[in-house]
Structure formats: C-alpha cells, structure tokens
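Excluded from the complex is one protein chain; the other protein chains are retained at their positions.
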Amino acid sequence: MQEAMIKRAKELLADGTVNRVIGWKKGEFFYDITPAVFETAEEIDADFVFDDFTSANVSKYLVKESKKEGKILAFLKPCDTYSFNQLIKEHRVVRENVYIIGVPGGPKLDIEKIKAKGITGVLGVKNENFTLKIDTLYGEETMPFYEAICGKCADCKSKKHVIYDELIGEDGDVLDSNRFDMVEKLENMTAQERFEFWREQLSKCIRCNACRNVCPACTCEKCVFDNPNSGVENKAASDSFEENMFHIIRAFHVAGRCTDCGECSRVCPQNIPLHLLNRKFIKDINALYGEYQAGADTTSRAPLNTYDTEDCEPSIVHERGVE
Amino acid sequence: MLKIAKNRLNELFAAIAEKQTLYIPVDREDGAAEYRKWENGCEMSGALNTVRSAKDFFFPQTENLVDFKMEGKNIEVIDIRKESEDFVIFGVKACDARSFTILDKVFLVDPVDSYYKTRRDHGTVVTMACTRPSETCFCGVFGIDATAPEGDAACFSDGENIFFKANTEKGQAFIDSISSMLEEGDTAKLDEVQAKTKSILEKLPLANLSTDSFGGARLKEHFNSDKWGELSEACLGCGTCTFVCPTCQCYDIKDFNTGHGIKRFRCWDSCMYSDFTKMAHGNPRLTQLERFRQRFMHKLVYFPANNEGEFGCVGCGRCLSKCPISMNIVKVMKALEVK
Partner (left out) sequence: MNNDTLIPYVGVVTDIRQDTPDVKTFRVVSPEGGKVFEHMPGQCAMLSVPGVGEGMFSITSSPTNKEFMEFSIKKCGCLTTWLHAMEVGQQITIRGPYGNHFPVETELKGKDLLFIAGGIGLAPLRSVINYVRDKRENYGDIQIVYGSRSKDDLVDYQEILDEWMNDDGVEVNLTIDNPQEGWDGHVGFVPNYVKELNPSTNKTVLVCGPPIMIKFTLAGLKELGFTETQVYTTMELRMKCAVGKCGRCNIGNKYVCKDGPVFRFDQLDELPDEY
C-alpha cells in the first residue's frame, strides 16, 4: 500500500495536480510517526510512511493547509474522511484545494498497548497470523494482534470513505459496530457508580489540552478555555471538580459535530476514555432525533441545528435522568 | 551491603509509612503507572516509569500561594504557608532523581522559592536503579547512570533482594530508621544484574545521541536555524510534553475568587501554549514555531548557558512516548546537530 501511495503522490506532484502532500513521516523508531507535509518526490522517498502505526488523523491540518497557495494531496483513511466532511460542512476547509485519496483504514496498532503489557525496549513488531512477534532488547515477546490495536480501531464504525477524489485499494462499508456497548454499560450503572467512574477517569487529567488540540471538531480561532475573560480559562484545577467541567463543556461543544474519530482518546497521555463522553451524545442524538452520523455528508442539517415540531421536549432530560 | 528480601517490601513500606507519608509508583488499571500514597496492599509498579514525573512532589501542578481578604478599599494578605510534613518518595528512577537537581537550580537560587524548598527539605528521595531500560531511554547522554541513581538513598534489585546505599545524610538517616529490618547481603548476584543492565544501556538505540552541538555558545546559530519550521509543523500546541517532563518548570500565577476571598495559586504552564507570552499590547511568540523553538532552546541552549553547561533534559523518554504527534527532543537534537 505504501508503495502505491508514494507512486501516486509523486505522479500528482509531477503533473502539477498538487504542490504538496500531507501524510505521515517516519520517526526515530518504527512506531513514532509524525504527520507531515511533503513538497518534493525526494522528501516522499526519504520519509513517507503508511503502515500499522500511521493512525493519526490529518484532516484537521487541512484547515490551515487548504488555505495556502495551490492544491494539497491528502491521504485519508475512512474515519478521517468523516472528519474532513464535517469540516467542509462547517466551512473550515477549502474543498477545492484538497485532492483526496482514500486509503484503507486500520486496524492500526498502538505502541502504548504493547508497552502496557510490560513489554519494554521494543525494537520492532511483526504481525504473523494475528500474533504480534515483538523484537525487544530483552528478546522476543508475543501478544495477540487484537490486544494491541488502537482503541479507535477496535470500535471502528465504518470502512467506507465518505469523500474522495480517488481511491487506492477498495472501499468498505459502514460497519455494524459495537461502539455503544461501553456507553450502555455506563448508562446501566447507578448515578453514583457512573459519577465515580468519571471522577476516577477525569481526575487523571493533567489539562494538557491534547484532546482539544487534536480534535478536528475543535477548530475555534479562540477557544473559550484560552480566553482570560471567560472565567474558565484556568490552566489547572482551581478546585477539585474543575477537570470534569473542562471535559464536559468540551463534549457539549462538539455534540452533533463529533464524528467519533477517536483521536481524543488516542492522544490522551493519561488514557482517559474521553470518546465515551462524545459517544454518549451520539447515542442520545440517535435515540432522540433519529440516526445521525456527523461527517457522513456535507449538506444535511445536524439535528441539534434544526428545529422540528417532532423534537423531544426539554423535559426529556429529567425523564431520562430518573433512575 | 544492607538488603531486604523483595517479598518483605510490603513490611518495609508499612514500617516507613508508620513514621512518614510514603509514596510509591503503582500500576493503574490502564497499565500506566503513577505515584500514590502507600496504603496497605499497594504494590510497587514494575513499569519503566510513571506517566507523570516525580516533580509533582516538590512542584505540584497547582498550589495555593497566598490568600487575600478584600474589604471595601482594604486588602488583607494572608500567608497560608505551612512547613511540609516529612515524606518519602520510594522508587524514583535515576532520570527523575536528576531532574530534582535541575529544578533546584531554578527554585533554590536567590530568591529561594519557599514553597518548593519546604518540600525539598522534608522529602526523602529513595531511588531505584533501573534493570530494564527502554528504547526511549537516553539518560546516559546527560551523564546519568541508570544503574547508580542519585537521590538521598539508592536501592538496587538483584531480582530477589533490594540493597540500600546512602547518598546523603538524609539518606543515611532513612536507612538507619529502617536498619532493624535490613541485613548484610552478598552482592555477587547484584553485580551480575548491574553488569547486564550496563550492557543493555550501551546498546540502547539512543545511547549515542550527542549533545556536542548544544549549549550556550550556539545560541544564535540554533535560534536562527531554518529547521524549526519543519520540526514544529505538526505540533498541536498542547502541553503534553511540558506536563510529563520532569524538568519543565514554567508556571503561571492566577487568582481564583472563591466568593469569600481570593486565592492566588500557581499552576504549571506551558511555553507551547499560545497565551504564554501574550500581553495586552502584543505577543513576541506569535506562531507555534516560536513557541516550539522556545521549549527546545530552553532545554538545549538557554539552560546550559545559565547553568554551567547542564542541560534541561534528563533523557527519561516521556515526551518520546507521550507526544500526540511523536515530535520530541531527540528528533530536534538530531535535526539540529552540527556535523
């Protein structure tokens, strides 16, 4: 796949269709891959990579990149295309300035999952019949492939590219995923249990803003949390409940716009399952307003942006809140 | 050398905790480790290191500095400082132990930061020599020996026993306080373990990373490098690297109105944040390039320029594993290396 992508990228650069390519750049090790913009065939040959670890969603970078001179080639995985579509809908990217090649999605691997098994000094990973053979400084280790995959891939919602100019590889389908299982589990908890679950998770937050900054739905020019006049701008908790508020407010702000790309949880240094907050909103929107997938198209009106006489009454909050 | 059998660690912790608050790294359910107050049943983590560094003990993410009572036109300043209680941090790795010396060079130079100092005075750092360094480790590059950590007292494991060595008077006092539980032990096996670890340290992929290109003398050369644009291109401008870093010490001071008084608190800040240098009339670091450059210039050039060549990095590798876009000090050092 990587070779085909490199070949096509070089062709599109050579024939002038695009003047830049956004993709992923090799790191120091086999897994520490950085999103990068390539301008020449030489740069692509030297550093372009697409493999089990290229999980980063590059859609958000296109907010800036699509406003620059000339057209940029973007390789988007199925989940990334939802983010891109949503950005089109919100007029945050210039569609004409992006040439999209849809590429197959995951499952991608997460090095943290491997290391969480106590495997250290990792030098390389090979997938042999869904068993990972891991070369380490201390000898070879093995673990099941599926235990090392990215959280966001484990709950993959769709293998379908919702926007592209061309595809490399075959397009897939929207999946019948089990992504709401954990949300349901949380819903079935008592209020106290649920509160404790979130308190434990959110108390780990170090307020690094990685979740916000990586989020393709968080593209405000000036975030309310960075505005000293907002009264919520604190960089650290001024009381013990503040971290919860940060994440809850953020979840509200991306409600109906979050495509469930899973980047928030992927980048969280403290492994907080932030995507569950967003998924709760998605699940509720589906239940209250009918099935809706943000980013599936660029034209439909989002349920939370439309008023309909059939809409549920605000009292639904109270009704549903009763145990 | 004095030792205790590994299976008696819990007893040892109980004995320490009887006299002082004890913190040890423990595993969380998500597989990551963090320091927690020891309570009966807490087991020491075998992980490479904690996600948050040990700097929290001396420089917490947020702390109250002073209170104010406002009445009409009058202000009452209330000094809320207290002497810290005595505490022990057990199981600190060599990299984090060195970070304290670096933080000392900021907080203990005139004017001394009394908030930091009282914790330093009352905290005993008991380190644990590494036996399983990771590919992200490069403490050796900064002259740190992972098998012989600093700290008040150092511990060494041969797999079955934990050996103790005092590095400071405070460390000796700590060992004396638990000496009734310790016994003289043979270090033959420990020597073997140490030799094995040393051979791994030499083989680490980053063992040969060079600091020769950095330091105060190259200030303008590195500042004006044309590499910063490419290096910072994908930076999200989040504070992950800063907050997991054991040596990052920039802070903000803010006021919080509780409704019945003002609390002035200090919290970690990040030079990666867009408002870090923002003033009412402008900002000298307008784009992420300048902010990104500041962080690495600080560690590799400015800090050594002001501190006899000591770098502001201990090679713990946290930024290598935690940066959302995998951009980190190693990549920066390699890109800026002067050949």
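Just so it is clear, A and B label the chains in written order, and each chain counts residues from 1 on its own.
Definition applied: contacts are C-beta pairs under 8 Å (C-beta built on N, C-alpha and C of every residue); 3 or more make two chains touch, one makes a residue touch a chain.
Computed from a predicted model, the values in this text were never measured in an experiment.
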Given B:Arg28, B:Arg98, B:Lys165 or B:His298, the one touching the chain that is not displayed: B:His298
Contact footprint on subunit B, counting only the chain that is left out: 65-66, 68, 70, 73-77, 79, 81, 83, 106-107, 111-115, 118, 216, 219-220, 223-224, 249-253, 255, 257, 262, 264, 266, 269, 271, 276-281, 284-285, 290, 294, 297-298, 301-303, 305-306
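Definition applied: only the chains that are shown with their structure count from here on.
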Distance between the centres, which are taken as Cα means, of subunit B and subunit A, whole angstrom: 30
Interface residues, subunit B side, partner subunit A - complex: 28, 30-32, 34, 46-48, 51-52, 61-62, 132-136, 200, 203-206, 233-234, 236-240, 242-244, 252, 254, 256, 263, 265, 267-270, 273-275, 320-322, 324-328, 330-331, 334
Residue ranges of subunit A touching subunit B (in the complex, touch as defined): 27-29, 31-37, 56, 61, 111-113, 115-118, 120-123, 137-138, 204, 206-210, 212-214, 226, 228, 234-239, 266-267, 269-271
